[in-house]
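My structure is below; once you've seen it, I'll send some questions.
Excluded from the complex is one protein chain; the other protein chains are retained at their positions.
Letters A, B and C mark the chains in the order given here, with residues in each chain numbered from 1 onward.
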């Protein structure tokens, strides 16, 4: 029988539910390692958190996230609250020796991210950031093929994330529009893409960005309130390797529900992923027979892929949840090593890259990632 | 707290696992109705069923499916064994008053299917057949739009299911190649498509079919054994309504993992579904502005769809499992009514249609579905 | 300077225009062989044919196709009139020693087709049938790859042609709805597909078909007139090789403008062509690395393909006309050999296959192609 690891989930919203779903599903898909058991969930709205606990089949609930941190029977604190609250919860959890799983972005500012990283590093606990898309089979294979040299040396990288989440100007103001709580669109959507970019291509050296807020005020009760975050941003990226990158993120693109695409062009080939067809990866092999010039549409469901193992027969298709289930499975498999990956080091790094973009957009100039400082001056 | 309904699962293979997965997941997605709890699983291989029980988190296991039928604490028998065994288990379960969920096809012969239907009808238990694809959001919307008249009167229906399951001639003989146990490819793949066809277009009147077995012998230990089922079959179908249908099913199509497509052309429009992109439905509205001539690619993830409700935000995508989770949710919601749908009546009907195709292929002539008899002559 | 070959075109409709377009364009694309010059065009409507001649830049016109046949300065008679008139014009042209290019189908009945073939064979003139889609680069590559064994031995063939040409019931009666003039939908659309099928897979042995006419009467002036042809037909096909085929043709599919698809599954791979993306061919190589499981989307524009040579840089795309321009180029290149391909032998054979389908639909039984007789009993 697998060892059971007891989890407290902070936040009962869509991420809280999905994490809970994944803890339950993972053993039926990839049964290796420990077994996580969600035992308590927190949220500020008493009635809503109680209802969620019931629905998700979690026995206990609380209005205070501090309870999760304080309870000695909790092994892992899983942070699914708004971004602006991540760092404080993580620091508190680390201080009581809990392992910490934190949704992305790790923080809204780089100093906060730095402090969270510092806290887990000092306390020696396991730490992970929820870059779940790394665990989609097609994205995972993309990264694996880049690393294996299947497209040669990377020259061009491009990532676009289009959603219509903010397209409707009548959506009322909520925490997502508050910079200190929700963070920018660069942080929300861009953090996923920049994590994948650095994972595949290596460190970003410098960036130039521009941001736009098209709907500047939103209804807030009887009044309106000024929106503090961008509807859309774009950036040019120069990687240390000399590769050239382009990023665009937007929550103002009608009939684009959540469409992200990544393309990587190397000296010897091209790889393309489009999330709207998440079980597919396109591979253009530059050394292929000219007669077959084009790209392969890889159906990334063959059990030979690590992130596909344990899933359904090839051709049946997996969904969004599979990325979270695989993420949980990886944490379970890594438990005994005492180290999770990607950790807060990666999480903090990505906050730094995104902060460089935010600064560039504000100042109208190229900004080096190194310019962004987090640690307090000594 | 929802009422708990106790389930015994017969068969621990891929279907057994998927059903178990779905019983666990359904309450987190669509929490209405009763809550099913898998409490025992059966299988003939002692070691394998024990391992499966552990992996799926089911407390008890048994080598005899009869145990599930006999135990008074079991409410539902869920049949996930090879097709040739379905009817006998269903009849036994009905005789002890269990509700019965049976994987498709209900039986390999129409007399067997008729007997199973007769048994559940006489005993008055709930009965359902696992036509899970009805619960895919895009397929469900397709049927709903046909029923709503969005494409007018149906004229043409076409369904194709291509897989490469049997393409490799070195695959050894197993129960799938034995007619009385696995059933034909018409029964295995065609039963899904013909269920969807009759659901959407109404009853089939007559059929003409042809079958081919390309790999006639397969390794069986040191020897070889004659394959008893078809690698591929095709049929022309005339519906009672006057609509014309075409079916093709094959397990001999390389690099077609499990690709099924359905197209329906009506007097006023066209609907197309392709399982390799399972979150999409194509709709060509014949009354649309000529300037926009073409088809809409509907992203069938909007919560306005019943089978989408409770799933992830639009654009994130669901997978194969969602069809089973939705199926469980529907059974849970219908529990109190004492009636499930689609029941054995539908299951038996589809066996009859498939049997007409098998007879046509054998006899080289058009066969009316009415010619196929199941009930014993009185 | 290339030799000039003088062409008389019978019929000024869409086919007449396209043929004329292609005679003009071919030398700029594939300059080999003779140069065809359209010098006269015929048509029964005096005003319309005069206008067409002007627009197409042809110096002479006539109301009588007989003029083309009689004129000693005409080398080629190119037949672009309705199908029911093809054979008579071809026979007349052969009798005066003209080379004959005839649009498909060669005739509406097999006896007529047989007579046309007999006439060209006796007179020894060049003869060709306008199966232009053979000259689309992607279709040509498909056939070439099948012939080269790239997918092994062919097992399954499927062809579907969906159009909405007859979907609107208010379209008035014209020659297309008259069986003896326009021929059936099997003949009109099916002849293309069956030509490609036999070209790729070899001879058809027997067939079973069903036809439906959904709009049975059409406006004809003040009255209505009974439609004599099918709106849609489907057929099962058994090739002599043992391969299984499925055909469906329809002019009753809304928002399907002219969508034909061909898929061929062999023992070692799969090839798929869809005309709505005519510069692409999909190839699933059954021997490919499992990690890359899927199909290649070949961009069939590389100059290494014979039918691509001379066209635009790869990626720019060619259109429908290219199939006709390539067809003309092939006739020009073959001129000196005294033999064209595909000739009336192929044209007559395809009429025979289509006639077998028509007979099967009428008689409700499998029909062997050999049963269809054309030559007069001696």
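Here is the rule we go by: a contact is a pair of C-beta atoms (placed from the backbone, for glycine too) under 8 Å apart; a residue touches a chain by one contact, two chains touch by 3 or more.
Given the structure is predicted, the values throughout are model-derived calculations rather than measurements.
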Exercise for the section: Identify the residue among A:50, A:88 or A:246 that touches the chain left out of the display. Expected result: A:246
Completion exercise
Of the candidates B:298, B:322 or B:369, the residue in contact with the absent chain is B:298
Fill in the blank from the handout: Given C:31, C:97, C:124 or C:172, the residue that touches the chain left out of view is C:31
Practice task
Looking beyond the chains shown, say which of A:191, A:265, A:279 or A:316 touches the absent one.
Solution key: A:265
Exercise for the section: Quickly run down the residues of chain B that touch the omitted chain. Expected result: 141, 280, 283, 290-299, 301-302, 304-305, 314
Handout entry: For chain A, residues in touch with the removed chain
Key = 151, 155-156, 158, 160, 162, 164, 167, 208-210, 212, 214, 231-232, 234-236, 238, 242, 244, 246, 248, 250, 252-257, 265-270, 284-286, 288, 293-295, 364-366
Problem - Touching residues on chain C - with respect to the absent chain - result: 1, 14, 17-18, 20-21, 24-25, 27-29, 31, 54-57, 163, 256-259, 275-278, 299, 301, 312-322
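Basically, only the chains that are shown with their structure count from here on.
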Exercise for the section: Averaging each chain's C-alpha atoms to get its centre, pick out the one most distant from chain C. Expected result: A
Completion exercise
Here the gap between chain A and chain C, centre to centre from mean Cα coordinates and rounded to Å, is 54
Problem - Geometric centre distance via CA averages, chain C-chain B, whole Å - result: 41
Problem - Contacts with 2+ other chains: residues of chain B - result: 256-257
